[in-house]
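Excluded from the complex is one protein chain; the other protein chains are retained at their positions.
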Amino acid sequence: MSRFNSEINWQSVIDEIAEEVQPLLSEGKVADYIPELGKVEGSQFGIAVHLINGDKFETGSANEKFSVQSISKVFSLTKAFSILKDDLWKRVGKEPSGNPFNSLVQLEHENGKPRNPFINAGAVVIADCVVTNTDNSLPEMINFIRELSGNKTIKMNDAVFQSEKQFGHRNAALAHFMKSYGNIDSDVDEVLDFYFGHCSLSMNCNDIARAFLFLANHGVHPINNRKYLTPSQAKRINSLLLTCGTYDAAGDFAFRVGMPGKSGVGGGIAAIIPGLLSMCVWSPGLDKYGNSLAGVKALELFTTKTGISIF
Amino acid sequence: MSRFNSEINWQSVIDEIAEEVQPLLSEGKVADYIPELGKVEGSQFGIAVHLINGDKFETGSANEKFSVQSISKVFSLTKAFSILKDDLWKRVGKEPSGNPFNSLVQLEHENGKPRNPFINAGAVVIADCVVTNTDNSLPEMINFIRELSGNKTIKMNDAVFQSEKQFGHRNAALAHFMKSYGNIDSDVDEVLDFYFGHCSLSMNCNDIARAFLFLANHGVHPINNRKYLTPSQAKRINSLLLTCGTYDAAGDFAFRVGMPGKSGVGGGIAAIIPGLLSMCVWSPGLDKYGNSLAGVKALELFTTKTGISIF
Amino acid sequence: MSRFNSEINWQSVIDEIAEEVQPLLSEGKVADYIPELGKVEGSQFGIAVHLINGDKFETGSANEKFSVQSISKVFSLTKAFSILKDDLWKRVGKEPSGNPFNSLVQLEHENGKPRNPFINAGAVVIADCVVTNTDNSLPEMINFIRELSGNKTIKMNDAVFQSEKQFGHRNAALAHFMKSYGNIDSDVDEVLDFYFGHCSLSMNCNDIARAFLFLANHGVHPINNRKYLTPSQAKRINSLLLTCGTYDAAGDFAFRVGMPGKSGVGGGIAAIIPGLLSMCVWSPGLDKYGNSLAGVKALELFTTKTGISIF
Partner (left out) sequence: MSRFNSEINWQSVIDEIAEEVQPLLSEGKVADYIPELGKVEGSQFGIAVHLINGDKFETGSANEKFSVQSISKVFSLTKAFSILKDDLWKRVGKEPSGNPFNSLVQLEHENGKPRNPFINAGAVVIADCVVTNTDNSLPEMINFIRELSGNKTIKMNDAVFQSEKQFGHRNAALAHFMKSYGNIDSDVDEVLDFYFGHCSLSMNCNDIARAFLFLANHGVHPINNRKYLTPSQAKRINSLLLTCGTYDAAGDFAFRVGMPGKSGVGGGIAAIIPGLLSMCVWSPGLDKYGNSLAGVKALELFTTKTGISIF
């Protein structure tokens, strides 16, 4: 059960998985809290696996673009962490958030400091960190993601962006609430534009798998050889992904899958095995926690079939 | 102990009270969450008592203007109640709110419907009801208050208004949060302008005592003879004032004072005895609940000395 | 609308009410959280009105015994208040509790001090005050209630008592939790025996109306002329009844009825008009808040028809 078991036939593994999850593709529920997301055909499925040695494997709709949504929070966290270093943790915590119903009371209880960077309040603070510390923050962020994924054509879906802004009153509430505690420095509207902007990017499984490779390789991207984070920082983001990356199902995800990962309501899930690979699965139908239903099952099958897990 | 005891010497009673609260005038803390309020000299004190038969009594700084703040919530509630009738209660509850720390979790738990019209969230909903259903809502509201108090010179303190807007991120958070549940119809900024606007009015004790007379007289103002509410509606606002009118100290206020009343962080407290009188006390120093420290004591002395209370 | 309007025909008023609530008698739901209570026939209804001048009026099943349940909390509070005086408020608060779902978190937040004497946690503390400060506390409490009601035959329903104990794990949880904060002095089991014991008394409408007369008469029982509380203490219990006496519907009860009152899940509601009368209505079918559905309506009709209310 070594993590460098060269005898794994990656292509067979993901093809089998694609086969086995077929019955689940009709069970999830496509996100429809904004109309643009609700238009996606729910039965699609894709996987891309990128090893740090450069090998790549894919199956299904691995080149179909979808809305990255919360997966983008990993990119803005990476940027904010590299700018602010450990000062970042004065602004946002590192602990799982518990169940969702107490998200606001928690903020109230802890004076406007969100529990972690992946709950919405935390991601809004991260957005503020980026906006406050960079010029042209949204274009720069998009360029950063293009560089990580090696795909210069990545861009925002403007209809999704406008929808997010129009229906984003809850995020506006979080931003104003934290600003009342002094934990938002820039203008609320500017922060939300950045936040909704980078959540509205369209990417495919291969883009995302490649963009996450630096987290599987101690902070250095194995393809472009750029160093984005120190080994310690990369390790820390991985631990946050494991404990907080899949909304209120992080414990269940760790329990079933055992990989650091980040999901988005567009149906994508990025996941990594430190020292070995990064991957992305996509299927738009969500479970009750907002994670791709078939996607979580696919990752569970992946660790079961390969015998690879961090535990 | 009849409530129409003609032998009460009202002037002596309030003069005695003004004397007895002197030692307390230095104990409260003037509100300073917005700079404009913090500039007020804290040791001032005034009372005005207006009987429904037209008699008036005053002592101390009863003609000194101060910021009405939350006392204005009674005027907007009266307007909203007269417009929407009992449909109003689909938008806002009638129950005390319990302790403050759970205000947001309560909103979350009850799908964006505030517990009562006097907590901030509830007053923002009331503001939305007025804004959505009237033209020129703020000027109209000011005219309404001028009419109730018989004082056409009442106006906003613009410095207070600007301060409220600048530091009002928590109210903006509440408004956006309720809008995410569909419980705010108009534009958030417009609703907040109205809300902060009518809280920023400057009035004196006599203005406020006279403005509340209709609540002591079954909805009909005994001076201008206009009917603002039905007897049943007036009774209901009085019950809300008793159970929810003094922030998180409503139980203590009912316990010590035993009058329906409404306080503001400007240091004013309006209170009524149904069928008999309305009154206003003012002293800027606040207790830990945000109620005028000397003002609450003055009202307690008032019910003790006169033997009048609703209980 | 004087509260001493001698022209009110009390008998006609309550007869009319009994007639008008008939359609509601099938709508409520009899409490069944303990089997013994669930056996009661739900369509019963009675009223007893006792004026402080000694006049009495009744209609319907006013002499039918039922389980007093939480109404008994007023008797133990009276006893504890007369023993501990204002020291009582170091142990229990005076504020409404807000919505029920936060009862435990409130206790946690406020270090084991319940919000008021009528929520279960508060009544358990009151029970501890009585148990710790009296010998033979349960027999003595029963004698006290017999004296107040002038009925020496009042006794516990043993089947109800045993059921309460058997299914009382939530109250045991509250008691242990408060003991962990040092707010329960006596043994938990002894306190709970007292608590369940006096809640298990069977009384009828006339018993209860008469027992509450001292609260309508400034602390002195007008029939036996004994002084149970000072005028100030009686006023304070009345204010607590108004703000906290009907579970999480206290605001609605004040709004619709406008009388200090206390309900029990046995379907009884005691209510008073200070200076005038005490009364008890009974109908076992409960609304969603645990108050007698027809009982609340009957009291609302009573204040509407007589034009009497404290507001």
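The first chain written gets the first letter, and so on, giving A, B and C; residue counts start at 1 in each chain.
Please note the rule applied: a residue touches a chain if its C-beta (ideal position, glycine included) is under 8 Å from a C-beta of that chain, and two chains touch if they have at least 3 such contacts.
None of the values given here were measured: they were computed from a predicted structure.
Touched by the hidden chain within the whole complex are the displayed chains A, C. Checked against the hidden chain, the listed residues A:N157, A:N204, A:N238 or A:N291 yield one contact partner: A:N238. Checked against the full complex, the one of A:D32, A:D55 or A:E95 touching the unshown chain is A:E95. Checked against the full complex, the one of A:V131, A:V160, A:A250 or A:A271 touching the unshown chain is A:A250.
Set against the missing chain, the residues C:E19, C:D87, C:E108 or C:D158 yield one that touches it, C:E108. Within the entire complex, the positions of subunit A that touch the omitted partner chain are 1, 93-99, 101-102, 105-106, 109-110, 115-116, 235-236, 238-240, 242-244, 248-252, 254-255, 258, 260, 274-275, 309-311. Residues of subunit C in contact with the chain left out of this view: 101-105, 107-109, 167, 169-170, 172-177, 179-180, 188.
The definition used in the following text is that only the chains that are shown with their structure count from here on.
Centre to centre, using the average C-alpha position, subunit A and subunit C are separated by 55 Å.
Rounded to whole angstrom, the centroid-to-centroid distance between subunit B and subunit C, based on C-alpha atoms, equals 32 Å. For subunit B, residues touching at least two other chains, in rising order: 101-102, 105, 109.
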